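Note that one protein chain is taken out, while the other chains of the complex remain in position.
Showing chain A:
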Amino acid sequence: MSTSVVVTGLGVVAPNGLGAEEYWSAARVGKSGIGRLTRFDPTQYPARLAGEIHGFEAEEYLPSKLLPQTDRMTRLALVAADWALEDAGVRPQELPAFDMGVVTSSASGGFEFGQRELERLWSQGSEYVSAYQSFAWFYAVNSGQISIRHGMKGPSGVVVSEQAGGLDCLAQARRQVRKGTPLVVSGAVDASLCPWGWVAQMTSGRVTTSEDPAGAYVPFDDRASGHVPGEGGALLVLEGKEAARARGAKVYGEIAGYGATFDPKPGSGRPSTLRKAIETALADAGVEARDVDVVFADGAAVPELDRIEAEALNEVFGTGQVAVTVPKTMTGALYSAAGALDVATVLLAMEEGLIPPTMNTEPAERYGLDLVAGHPRTTEVRTALVVARGQGGFNSALVVRAAD
């Protein structure tokens, strides 16, 4: 029997709330963080809405020496990790260094930092490029910086699989705990809301050009026209269940099961493998479909993708037989961070016994889903499934079980 791996701390940085408490008080009542982009003037671009984090002043939380060497996504990740450790009641400096690891995901690295240095390179010359460009933008930077800040020398890693990455990194963190590392900080933060990142994101063909914050990102709706990009994410503290109990930690819930597959090449005529990922996760958790109280769906808001996801869910759970929600309609798609934030949201939902709503969507009947739309639903949540899908064909599914 493998070690049960549980979550003992949450650190959330989201467009609709900084900190798990503020985030949950917004998410539980359907308060959205989506609005017109303010970081730069989006007038010239087809897409103009984003889930931005407002009021985050990194210098309030981080030493000044870290600021010149960090992209926004890293600052947010460092703060989220601080909060997660604090929430878990863990003081890293008191633990053996090799007993702590960091496994994060990132979809696209520190793009804002990258744009600034590319601008210097091409407009001024190579000698103007920051020494920090050698690491500040790359995909491994959040794991590296968190490990340095907290003296964590155990197994660390970085998994990149676009929007599926947030679940893949939690699964990798669970592996490390099972192999004997007592504590792993894991999750993801993405933030690429700079003009360069914006233009690159738009070429995905999945970003909505709607200008109505209350109707732009509407998965499983006939009006679906793509997602709104967001920024932020969540870092979690994972520990073995026995060890967490032994130190008297508060246990939010268990990372109980995981499955991942990859879709066949478009045009191959072979079906999506999403269902297989979900079934693998359920089997890994040792739960039946009927035990699942809620599904946090990927909710791409692209009709073909919504159809595939709804079909997989209906095949596994029976049409309309399980509650489905997409809280990222309040934050925008957070890419690698989406899965991590969804897991944090599940744990908060379990604590209160309330499923946060999918906002703005008018569920289209053809999908056959029991979508928790418009209003939260009060109900006990003991077992939840989180689905995350990465562009290119990445499918990940993760089962979260409530603490006993």
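Keep this in mind: a contact is a pair of C-beta atoms (placed from the backbone, for glycine too) under 8 Å apart; a residue touches a chain by one contact, two chains touch by 3 or more; residues count from 1.
Convention: contacts and distances are computed from a predicted model.
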item: Per UniProt record, name of the chain withheld from view ["Putative aldouronate transport system permease protein", "Spermidine/putrescine import ATP-binding protein PotA", "histidine kinase" or "Beta-ketoacyl-[acyl-carrier-protein] synthase family protein"]; value: "Beta-ketoacyl-[acyl-carrier-protein] synthase family protein"
item: Touching the absent chain when the full complex is considered, from A:Val5, A:Leu18 or A:Val141; value: A:Val141
item: Touching the absent chain when the full complex is considered, from A:Gly165, A:Gly187, A:Pro213 or A:Gly253; value: A:Gly165
item: Residue of A:Glu22, A:Glu59, A:Glu86 or A:Glu119 in touch with the missing chain, whole complex considered; value: A:Glu119
item: Residues belonging to chain A that touch the chain removed from view; value: 40-41, 44-46, 69, 97-98, 101-102, 106-109, 111, 114-115, 117-127, 129-131, 133-135, 138-141, 143-145, 147-148, 150-162, 164-165, 168, 172, 175, 192, 195-197, 199-205, 260-265, 270, 273, 276, 390-394
